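Structure record follows, encoded as structure tokens.
Here the complex is missing a single protein chain, while all its other protein chains stay put.
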Amino acid sequence: MSASVFEDPWLSGLFGDDEIAAIWSHRARLAHMLAFEVAWSRALGSVGLAEAGAAEEAAAAILATRVDDDAIRAGTARDGVPVPALVRALRAEAGAGPVHDGATSQDVIDTALALTLKATSDLVAARLIRLGQALEALDARFGHVPLMGRTRMQAATEISAGDRIASWRLPLEDHADRLRVLRPRIECVQVGGAAGDRRALGRHAQAVTDHVADSLGLAATARAWHARRDGVAEFAGFLSLVTGTLGKIGQDIALMAELGDIALSGGGGSSSMPHKQNPVLAELLVTLARFNAVQLSGMHQALVHEQERSGAAWMLEWMILPQMASAAARALAAGITLIESVVRIADFPAAESRGREE
Amino acid sequence: MSASVFEDPWLSGLFGDDEIAAIWSHRARLAHMLAFEVAWSRALGSVGLAEAGAAEEAAAAILATRVDDDAIRAGTARDGVPVPALVRALRAEAGAGPVHDGATSQDVIDTALALTLKATSDLVAARLIRLGQALEALDARFGHVPLMGRTRMQAATEISAGDRIASWRLPLEDHADRLRVLRPRIECVQVGGAAGDRRALGRHAQAVTDHVADSLGLAATARAWHARRDGVAEFAGFLSLVTGTLGKIGQDIALMAELGDIALSGGGGSSSMPHKQNPVLAELLVTLARFNAVQLSGMHQALVHEQERSGAAWMLEWMILPQMASAAARALAAGITLIESVVRIADFPAAESRGREE
Amino acid sequence: MSASVFEDPWLSGLFGDDEIAAIWSHRARLAHMLAFEVAWSRALGSVGLAEAGAAEEAAAAILATRVDDDAIRAGTARDGVPVPALVRALRAEAGAGPVHDGATSQDVIDTALALTLKATSDLVAARLIRLGQALEALDARFGHVPLMGRTRMQAATEISAGDRIASWRLPLEDHADRLRVLRPRIECVQVGGAAGDRRALGRHAQAVTDHVADSLGLAATARAWHARRDGVAEFAGFLSLVTGTLGKIGQDIALMAELGDIALSGGGGSSSMPHKQNPVLAELLVTLARFNAVQLSGMHQALVHEQERSGAAWMLEWMILPQMASAAARALAAGITLIESVVRIADFPAAESRGREE
Partner (left out) sequence: MSASVFEDPWLSGLFGDDEIAAIWSHRARLAHMLAFEVAWSRALGSVGLAEAGAAEEAAAAILATRVDDDAIRAGTARDGVPVPALVRALRAEAGAGPVHDGATSQDVIDTALALTLKATSDLVAARLIRLGQALEALDARFGHVPLMGRTRMQAATEISAGDRIASWRLPLEDHADRLRVLRPRIECVQVGGAAGDRRALGRHAQAVTDHVADSLGLAATARAWHARRDGVAEFAGFLSLVTGTLGKIGQDIALMAELGDIALSGGGGSSSMPHKQNPVLAELLVTLARFNAVQLSGMHQALVHEQERSGAAWMLEWMILPQMASAAARALAAGITLIESVVRIADFPAAESRGREE
């Protein structure tokens, strides 16, 4: 096992998800950073802050640069951020062409983050739909089955399986709405320059910003958002609401498995009791929900982002947000698999009589 | 000092806020519960589940009941929830009239919560506007003043005070939008009955629900929301986004006070150094932001709400949400006071030269 | 309901505990502060920093002062801490006698805290013993009973009830050890003066410190601990370990109740289903465990206590630590009651056959 369950050679089989891993991979994020720098050079050319031909040559040079990860790693150790070393490498290729002029590290990293969050949102939105469909199909199959309703860890009165499934499915529509509404708040270009006021761009600041935004498929912004992190924290909260909903599903299914109210295909084996069918994915959903609930606290601590740029608060986001996205994507995938693995809900004599006698 | 800074005889002077205290007071919440029971009795009469005159008499009896807090306290100790004892008391007054028939504890408490959250949202929305106005006024007075921009705890380049104030003010509009969008998701009546399926109400379930919702000024619901807590958790996240924004303001102002970039009227005295002017409210904003960031984790843990009603997860909300609302309301009030207490920002020689020499 | 479940007129029946409430009450903590000031005045007299008679008169005046809570509350709102207003009141009574000279707010509040933690530790230590005895008695009654062992929410192999009870009981001895070892680290006098270096006391600093410590029954200290909060955070961690152990007990018992493996006397009633026996105290233990697990994060955030005194970090402790102590004391009391309410564990045919068939 390594420090991260998402990347451990063994545990990634359980916690990992190829699609979200690709979105948050080093390579994908590097590609976003280079896309920013290319767009930036071209924007400088387009507004006349650089000569157009030189700008285009710089853009070409950026795209052709072979980044030496070890050099950037060493630079990150020194500077606290990979961008200065990356820019040095790009400038070495670009010669006299304009590279990164008037931009700053945070512009690169936060704009790349916006692109990563955009891809994450696409994935999450698609999986929310698929999870909803899986739950609809489950409801179609088993919704009519009588199930003992249970309140405060006690049998209450008989409900239908559909009643419980509804409590799993209804939040999904609201989650989709939440995502739709918050996406425009984070899919925005970050342009601030050294201290966030875009001063180095002079009267061309908005034009450069618009150009870069347009190239990257992000919304333009009238001001830097580098020091206000509410959009990022809100996104983290959304991810945790999603994993929380899945955590409830997982907890319910694990309890149903223990009470004999459900049967699942697949399910985990034991090294000492080969006959057991552990509801591994149901447990995983609980784990991922509690994990994101914990992490969310850190994203909100990072809202206390002092002055024009807080290295401390920003780095805290780096440590946490990728994991929250990974956990949410995995929870959605595991939830879909779990729901599709249900082969029976309740409706056998023992369970009912057991419920009723209590 | 007592267990709660919001109610301690001394510390409530710093942490307390009369308006939010009134909204979350025992009396206000009892009034919401009784309003629910009154509406419920009348709804039963209105749809024909009870005789109309008896229903009206029950409603009148509920309103006339003098609740014995000690008896309810003892009942809560026994039942884990105040409602059974409360209902007993109401029924003792109401004679044969219909009281609480077909409802359950969670219907009462969660509907009362929706009313409390509605009042909380009104207060927060109004204060967000006032805080925005205070920041606008601050910007009008000092926005043009040059200020050393500071990134990663180092002087960067000169910006204007208005640039920093913008990073404080811009999130407020988004907060107002967030609140507007999420309010309909929580200002909803909760009607579920024993196990959440409204079965005891038979074919009148929706009519009863609509009637109660209408009486209380809440939205009607097609299903119980007792076991899906995403709305409540989302509201908690909103509160923490607000305190986070204020925490950044507080941290910035505390640092400005330490760096000599700001002067505040008022400010705390020291028992050993009477000459000091501590930026107490600025510190308080940081405290409240970190507090809510911590608490939010618990509200998301409570999303793992098993089966038809989780006593454990539900009680966790009771412990946390009132405090988050109290902290948010106090932070808004303290933030307004703090902003209005600014008597100078930067622009004196010493500060600038100090910044520049670094 | 009010902002704090510990003090709410109804919910305190469930969450409250008279003994811990007395320990953390406003009155008890005021008494500790006054005891500090009395000891301080006498220490100044004893080392010759004040005239002995005047010091004794000051001590007498402090003890005779009737504190006006409203005035202190107003002072707290202004100063961020109650001590300046309190000291003004004491000095008004003490005339020319030495009051608080050379001390600072934090000396008073943190020394009072040490006394409060001492009383808390006494209570917790006593209850850990009683809980251990209750578990021993439970083991004596039911330890031999066969019980289905359950791993990963599935029946595994038969164990004995004693095996499960052992997993509840064994941590208690370690908790007692932990408490014994950490108590000396927090039951220490705090003496720092204005900026923590005890300078105002000159060459008498250690003698004054020793005198005050001795009077109050605390350990003396060679240096102020005002800005190092590891002792307080460690104590919070201890409290959360205790509630975590009880949370496991509660979760196990709630599951046993749901599975029919246990019967409890008492237990909560429902407003809609009078026949139900909800395992309220078991759920409460889970709630309190998760609550303290959440809060602990805040106590560790408060370790980042900047410079010679961080108002922001210190106030965060004020908001959290009293609640953690209250939760731990209540969990211990509820755990003892719960264990003593067990009237049956397993050993009836249905449960065993149900387990085995899985």
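We just call them A, B and C in the order they show up, numbering each chain from 1.
Methods note: contacts are C-beta pairs under 8 Å (C-beta built on N, C-alpha and C of every residue); 3 or more make two chains touch, one makes a residue touch a chain.
Small disclaimer: the values here were computed from a predicted structure and weren't measured.
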- line: Considering the complete complex, of B:4, B:157, B:245 or B:341, the missing chain is touched by B:157
Statement: Residue list for chain A contacting the dropped chain reads 1-15, 21, 24-26, 29, 69, 72-84, 87, 100, 102-105, 108, 193-194, 200, 250, 254, 266, 268-273, 278, 280, 283-284, 286-287, 290-291, 294-295, 297-298, 301-302, 310-313, 315-316, 318-320, 322-323, 326
Query: For chain B, which residues touch the unseen chain?
result: 150-157, 254-255, 257-260, 268, 270, 273, 276-280, 282-283, 294, 297, 301, 350, 354, 358
Statement: Contact residues on chain C toward the hidden chain run 80, 149-153, 156-160, 163-164, 166-167, 170-171, 174-175, 178, 181, 185, 194-197, 199, 223, 225, 227-231, 233-234, 237, 240-241, 244-245, 247-248, 250-252, 255, 286, 289-290, 292-294, 296-298, 300-301, 303-311
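The definition used in the following text is that only the chains that are shown with their structure count from here on.
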Task: Could you tell me which chain lies farthest from chain C when each chain's centre is the average position of its Cα atoms?
output: A
- request: Quick one: superpose chain B on chain C by CA and send over the rotation angle as a multiple of 5°.
  value: 180
Field: Shared interface numbering between chain B and chain A [over half = same, under half = different]
entry: same
- request: Starting from the mean Cα coordinates of chain A and chain C, work out the distance between those two points in Å.
  value: 38
Field: chain C residues counted as touching two or more neighbouring chains
entry: 254, 268, 270, 273, 278, 280, 283, 294, 297, 301
